[in-house]
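The other protein chains are all here in position, but one chain of the complex has been omitted.
This part shows chain A:
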Amino acid sequence: MTVRIYVPRDAAALALGAEKVAKAIAQEIAARGLDAEIVRNGSRGMFWLEPLVEVELDGKRIGYGPVKAGDVAVLFDAGMMNGGEHRLCLGEVEDLPFLKEQTRLTFARCGITDPLSLADYEAHGGLAGLRRAVSMTSADIVKEVTDSGLRGRGGAGFPTGIKWKTVLDAAGDRKYIVCNADEGDSGTFADRMIMEGDPFVLIEGMAIAGLATGATKGFIYTRSEYPHAIAAMSRAIDIARSAGILGTSVLGSGKAFDMEVRTGAGAYVCGEETALLNSLEGKRGIVRAKPPLPAHKGLFDCPTVINNVISLASVPVIMDKGAAYYRDFGLGRSRGTIPIQIAGNVKHGGLFETAFGISLGDLVDDIAGGTASGRPVKAVQVGGPLGAYFPRSLFDTPFDYEAFAAKDGLIGHAGVVVFDESADMLKQARFAMEFCAVESCGKCTPCRIGSTRGVEVIDKIRGNQNRPQQVMLLRDLCDTMVHGSLCAMGGMTPFPVLSALDHFPQDFGIEAPDRKAA
């Protein structure tokens, strides 16, 4: 029987040499005359083990990693085809603690299947959600999603079902589903992994959203920095269209839904939903004032659902297994699972999908195994460039939208970037302001001007020019930006700045935190 050998095609695996490894394996198979085939899967999300080669034996998958091209011949000599022992052998992949401790609902297939095999997708539970949705009324689909408690995984945490209901109830000849795949936050790669590792789940989720709201056209707006995701997604859409999943009659339902991929042009602010809509329309990525909400007047002034990749990719499992199944995971008002991305200076970086409620400390110290450098953790930034820096004293914070907000932080898109003690928090605060100055769309003054003034003020703090007054000025400036900015770009840039100042005052050359002004 033909042995299947899996070598990921995920961009992170490629960045670590997966292509060379796949070529070397193909050469060995040919040279040794073996009965084996290579499957290019997505990544399991354990990046310290990439490239992770898996060999399927009696339905079990034995892992080897991290494999370099130079290791391949030796691995075949060691009997990799039969799960042979070698220093790189990890045993059965499913038994690795990092995977075993996860609850994979949204990422159930990622790293397991061939991302572009529809047969593989269906064999692993794919399309069951869409099949069920086809037999339901729009209102019932919306109710199911509402009951699941799913909230926007892009960062804002707005209930997905309510957004869908608004679009369903809005009058319009034409409605749109827009998938926000403009994943620009540092420390995040969940959207990329899904698009490269299980693109059909996003197509299925968007098709369900179309049926639920009466939208007939979908757009995935993603980043030019993600060429592999664009290629995989575009290919998957073509395959889905040929198979009748997309087109004039979704799975023979008589209802139309089709979609296409659009590529941004390097503007971070286009991750903000109204800027994204402008960009899709072919305009500058300038933020729009709300109201009107995109649900009423979105893309080309039509009612538009705009959801993050992970929100949409979580819908198929909800439709398949039911709202209650999904809602039973999590805590408080944060229901279901969240794919946390552990990045930066960590020993075990990767994607960890789990029910809401895990504490930041458990995640960083236990799951991620501490820093890659081996030095103590100094700070953890959760939620991208607009997220707060948390010190060790806040490690008891559970992953929950409200719990993070209560500590002046945010989950955002659930990226966690770990810094060791060598980090200079004044430098990080300055970077936050500098980044905002580079990426501001320019529409509102607090963001456009405030960010530049912020860089200047922080430079004066570093240079010890009237430091106490400058610190007060920085807090005042942050207050203006938080309350005066049109969108999260200017409104949340102060989060990393103030958290750095509050939790690491010594890096700013000041004694104790002065929280009064903030």
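Convention: contacts are C-beta pairs under 8 Å (C-beta built on N, C-alpha and C of every residue); 3 or more make two chains touch, one makes a residue touch a chain; residues count from 1.
Quick note on the criterion: contacts and distances are computed from a predicted model.
> Please identify the absent chain by the protein name in its UniProt record; candidates are "Formate dehydrogenase subunit gamma", "Transglutaminase-like domain-containing protein", "Phosphopeptide-binding protein" or "Zn-ribbon domain-containing OB-fold protein".
For the chain not displayed, UniProt's protein name is "Formate dehydrogenase subunit gamma".
> Give the residue, chosen from A:L280, A:V305, A:A323 or A:A437, that touches the chain omitted from the document.
A:L280
> Give the residue, chosen from A:V250, A:A423, A:C444 or A:M481, that touches the chain omitted from the document.
In the complete complex, the chain left out is touched by residue A:A423.
> Which of A:D147, A:E225 or A:D479 sits in contact with the chain that's absent?
Of all options in A:D147, A:E225 or A:D479, contact with the hidden chain holds for A:E225.
> Check each of A:G83, A:G154, A:G184 or A:P294 against the chain that is not shown and name the one that touches it.
Final answer for the missing-chain contact: A:G184.
> Applying the definition given at the start, please give the residues of chain A touching the unseen chain.
11-12, 14-16, 47-48, 50, 183-189, 191-192, 217, 224-228, 262-268, 279-286, 300, 341-346, 349-351, 372, 381, 384-385, 415, 417-420, 423, 428, 431, 435, 439, 441
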